[in-house]
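So, chain A:
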Amino acid sequence: MISPAIEMRGITKSFPGVKALKSVSFSAYPGEVHALAGENGAGKSTLMKILSGVYRLDGGAVVVGGEERHFSHPLEAIRAGIAVIYQEFSLLPERTVAQNIFLGREPTRLGLIDHKAMNAEARRVLALFGSAHRIEPDTVVADLDVASQQLVEIAKAVSLDAKVIVMDEPTAALNEAECEVLFGLVDTLKKRGVAIVYITHRMREITRLADRVTVLKDGETAASFDHVPEPDTIVRAMVGRDIGDFYAAPATPQEIGEVVLSVRHAGNERLKDISFELRAGEIVGFAGLQGAGRVALAQAIFGFAPFTEGEVELAGKPARFTNPRDAIRAGIGLLPGDRKAEGLVLMQSVSDNGLLTARALSGLAGKADATPFASAEEMDKLLHELDVRAGSFSQEIKALSGGNQQKAIVARWLALAPRLLIFIEPTRGIDVNAKAGIYHLMRDLARKGTAIMMVSSDLPEVLGAADRILVMRAGELVAAFPRGVSEADVMLAATGEEAVAA
Partner candidate 1 sequence: MIQETVGSAKAPGAARGGRLPKINPVFFVLAALLVAITLSNPNFVEPTGYMNFLKRAAPLAILAAGQIYVIVSGGFDLSVGSVITLTVVGSSVLLNNNADATWWVIPVMYAVGLAVGVVNGLVVSYLRVPSLIATLGMMITLNGAAFMWSSGSPRGYLPETFRFFGRTNIQGIPLIQFLPVALLVLIVVGLCLFWLMHRTNLGRLLHAIGDNPRAAQMSGVPLERVRIIAFVISSLSAVTAGILLGGFAGVSTDVGVGYELQAITACVIGGAQLLGGRGSVPASIAGALTLTAIFTLLNFIGLPKPVRDVVQGVILIVAVVLATYRRNRAGGT
Partner candidate 2 sequence: MKKLLTAALSAALFASTAQAQQLNFDDPAEFARQREMLTAKANGPEGEPWVQYYGDQMADTAQYKKEGPYTICFSNAGVNNAWRVTGWTNMQAEVKLHPEIKELIHVDAEGSDDKQISDIDDLINGGKCSVLIVSPNTTAALTPAVEKACAKLPVIVFDRGVNTKCPVTFIHPVGGYGFGIQAGEFVAATAPAGAHVLMLRIVPGVDVLETRASAAKRIFKEKGLNVIGEEFTEGDNAKTKSIVEDYLQRGSIDAIWMDAGATAVAALEAFEDSGLPLPIITGEDQQDFLMKWKAEGFKAIAPTYPTYQWRTPIIAAVKVLKGEAVPGPEWVMPQPSITAETLDQYVNDKMPPLHHAMCGCEKLPDYPAAWGGQ
């Protein structure tokens, strides 16, 4: 009987306002791929950050090689043979590929960094997954495209020669061919006796790679399998309820109204010849790989990274905005994907966050608690209606859970009654239970006549919540599907290749 490479027992972890993990246990044996599945916000990343020493646990134990360890710094985890490929990139954009791969452990000779050896070694590691030809070790990371950056991120972990490698959704930005190379690499590592923890919510990858599967939901172990069960079983464990109820009912033809937004042959340095229409009352999902241009499109409509060519009309009026303020005035709202970086003002109160846009569009000397769009009382009422749960709305928003924060941002836009609302990754980092709330909220808004553009990397979410699905690839719109299309068809359009194993 081989002993597990790592074992996590009864892990508990809280953050202000959220209990992220409740007594979760998990283990990985040498030479196996243990898939860790779960919806966004289920606690997968938190669990792995505890394993890698980024977070300290509140309760439980981490056992590595039969020995209980308390990592207080990631260095200790790395020394113990644990490498992590993080979901959000942990690359330094201003440094070279080789420097990033060997961050903090550059090869040295006589105490000095051996740049030659470092570049050679980087090239060797990159060659493992056939990327040596397209990624030069001395290129600055900022100059790479997203997929290449993801490969560098993977190379960084692989080069550690670790006993345990954690891969947190490594394929999010990769096309099929690149995915296949990665899968091959996983097989190789496995043969070498490396224990691999593979985090994903794509069933295809689980079927292809995994030996065992653990499903997390709401910070708890929802299910654990010593084999790879049917995808349906896993999905049920992940979602924990009937899908039909999870997403709101689609729009009826009567509910779909006039054209709100029409884009014709628009483009900029990231987007090519985009044409489509959005109608009042419908939710349109935008699917595609990371870096396919979905976010760029949203930002272009919103005036943040404007179109440089083509025509855009909002409710029949020209609407090629060059800054968000003009777009907002005209009735466009945008909920950013990275709430913390682009949406929230964390040190301010819930109510201040809700009133931000209303205040921004009012006179600067106007009363802060009585803007023409909403007064403080009206905002409180709105927040109540959206069921934002907080001790008090004058409390700092940073203590709230992701779902409540997201609803506060929705409130921000509702105060302005926009014609078009753009949701980017609307449920990222939100509890499963709260997700349903967000989907129903989007549908309610649509029913009231708002056009909704939803950009999401969570394919099931796009399939479940949208009335129509548009697929982007390399800055272009490549396909349009009605509701009910299969995941495989969308992936096919998104990658532009034949599916190898669907």
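In the analysis below, a residue touches a chain if its C-beta (ideal position, glycine included) is under 8 Å from a C-beta of that chain, and two chains touch if they have at least 3 such contacts; residues count from 1.
A word on the picks: all candidates are chains of the complex that A comes from, given by their letters.
Source: prediction; values computed, not measured.
When you check 1 or 2 against chain A in this complex, the one that touches it is 1.
Within the complex, the chain A residues that touch candidate 1 are 14-17, 49, 54-56, 58, 302, 304, 324-325, 328-329, 334, 336, 341-348, 352, 355-357, 359-369, 371, 391, 395-396, 398-399, 412.
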